[in-house]
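To start, the structure under review is shown below, and the notes come after it.
All protein chains of the complex are present and in place, except for one that has been dropped.
Note that the chains are named A and B in the order they appear, and that numbering of residues resets to 1 at the start of each chain.
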Amino acid sequence: MAKTELAVVGAGPAGLAAALAAARAGVHVTLVDEYPTPGGQYLKGASHPDAAPPVFATERRGRALLRELAAMDVDLRSETLVWGIEIEIEGLRLALHGPDGSGWLEPQAVVVATGARELVIPFPGWTLPGVMTLGAAQILTKEYGVLPGQRVLLAGSGPLLLPTAKELARRGAEVVAALEATHLSQWSRHAPAVWGNWERLREGWGYLRAMQRARVPYRFGRTVVRALGGEQLEAAVVARLDRQGRPIPGSEDTVAVDTLCLGFGLLPNVELTQLAGCAHRFDPTRGGWVPTLDERLETSIAGLFVAGETTGVDGAGAAMLEGRLAGLAAAHKLGRVSEGELTRQLAGATNTRRRLRRFGTLLNCLFAPRPGLDAITTDDTLICRCEEVTAGQIRAAVRQGARELDAVKTWTRAGQGPCQGRTCSPLLARLIARETGRPVADAGTLHVRPPLKPVPLGALTLEEQP
Amino acid sequence: MLYSPEANDRTTSRNGGRTLSRQDQTFTIQVDGQPIPARPGQTIAAALIASGRRVFRHTPNHAPRGIFCGMGVCFDCLVTVDGVAGQRACVTLARPGMRVQLLADAEADDGQD
Partner (left out) sequence: MNTQADVVVIGGGIVGAACAYHLCEAGLKVHLVERRFPASGTSRACDGLILLWDKMPGAELALGQASSALWVELAGALELDFEYARQGTIFLAEGEGGMDAGRAKAEALSAVGVRAQVLDGPGLRSLEPNLAPDIAGGIFFPDDAQVDARRATLAMLSAAQRRGLTLHTNAEAVAIQRAAGGAGRIEKVITRDGEIGTETVVCAAGVWSNAVAQLVGGELPLRPRKGHILVTAKVPGMVHHPLLEGGYVSTVQSATEDLQVALVAEPTASGTLLLGSSRQSVGFDRSVSMTVVGAIAARAVRFLPALAQVPVIRSYAGLRPWSPDHLPLIGPWAQVPGFYVAAGHEGAGIGLAPVTGRLITDWITGAKLPPFAAVVRPDRVFGQD
């Protein structure tokens, strides 16, 4: 059983910041990351020479973290998955699986910085090759220099539409349009939250200008309601939406595209904290289910801290700030940082955290998919991609009495595939809420059990392999 | 080909604290018996898409699937790598000599050899 002082799970902006803050305080840190290279989703491709130069301070800070990682003595384990966690009287232990095999890691403290994943509201044809998330398009272009297709349409809601469109256009794709589901007139209500968040505003404006220069139309009150094609995407049907997100009958228009990039916001990846048994609460202003934390970012389990989008979706700036604080809080727990110093750091960050949280809340509320959008999910639309369960089957199960996620899973097999319900569970919750008339939170969450993602059977014996 | 022009002259790639031993030469991997180019640090999915292949598998109901989330969450991009089924193409690095099969899962081979 390998030991370490601090295990940081996830090497995105929050994880990097936490690992480095703790390492600077003299803590021995093991940074575990599932992906081949660190940086998470935000810093994809940041180290490549053909990456666009960072325009905004947040991006510059993120890249600086990567450079600092290279210089600090942090034990980075890439391509390594944390697939289990056990809380014992003696302490915590994590089950890891990576290129060197599988084994336990026994840390004295843990910072969970597992980020967030994208929400897509499904419609017929959304499983066709060529239809992907905004994140997938960003990864392919920024990290691997590969275009996902030639003629691209983007649709969804929220700030990720813009940088994705910009990157695709920059790399030579024909970007037909970026479709934002909300109406511009719905934005002004949230204006007060912008106060103080000038950098975010400049960022948004910068992306709009970039799209203008690339002649990429940015349209409001529209979304894709159907994807057409045989073996791959060939065309998308676009409809105009009313202010509730409902498609307006007769407004449909078909556009020939081979690539569709979708995203309706982010959902915190809380599977590890759920498996650990931390308390969680449902907060739509944070993106859904989030762990309950004190002001030191500690969960209901002593020694287990959370930072970044896993605490609630607030963007990379908040992630890095929380990461630094969580790293310091963990270092304090390990006796390397004094109570006075930690208190000072937390106090000094309060205003910034509040400001960033206000802006994050603005984005999460403004761009949350409105109930009217559910109309695009017809009965024949697949909800569980893994097990090919349709919305109609799920609605029928709910009508017969399945009121919680576990019930729908048992009734229909939705959520029983290898993605373990990550893609479909928010959609199941929406469907249940719609059919029952109850709040989304009442549908609960899927019961999380190890392995957190599929691992080879041999790895479960947790014997170190040579 | 779906490479963007800027990517062609990439010469460095860092991996946090470790420097990759540098071979910036393109290598090949086998996909259903056909050689396709790949680069160090590229995932199987990126190499497949760059070579024009976007259909990675078919479901038991014969529906085509490719890359969806791109970040290892959705498990749509499953391919068989060196005889081992169910590998996520989007988070698995391509390595020289790798053999990838895009045949429909659960239909083609009969267990392991």
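To be clear about the criterion, a residue touches a chain if its C-beta (ideal position, glycine included) is under 8 Å from a C-beta of that chain, and two chains touch if they have at least 3 such contacts.
Treat the numbers as computed from the prediction; the structure is a model and nothing was measured.
Participant: Name, in rising order, the residues on subunit B that touch the hidden chain in the full complex.
Facilitator: Within subunit B, the residues touching the omitted chain are 60, 84-86, 105-106, 110-112.
Participant: I need the residue numbers on subunit A that touch the omitted chain, in ascending order.
Facilitator: The list for subunit A reads 84, 86, 95, 400-404, 406-407, 410-411, 416-418, 420, 447, 449-451, 454-458, 460-462.
Assume only the chains that are shown with their structure count from here on.
Participant: So what's the Cα centroid distance for subunit A and subunit B, whole Å?
Facilitator: 23
Participant: What part of subunit A is in contact with subunit B in the complex they form?
Facilitator: The contact residues of subunit A facing subunit B are 11, 31, 34-38, 41, 47-50, 66, 69-70, 72, 74, 76, 78-79, 117-118, 127-133, 135-141, 143-150, 171-172, 231-232, 385-386, 388, 417-419, 422-423, 453-454.
Participant: Which of the residues in subunit B come into contact with subunit A in the complex?
Facilitator: Against subunit A, the touching part of subunit B is residues 2-18, 41-43, 45-46, 49-50, 54-56, 59-61, 63-76, 78, 86, 90-91, 93.
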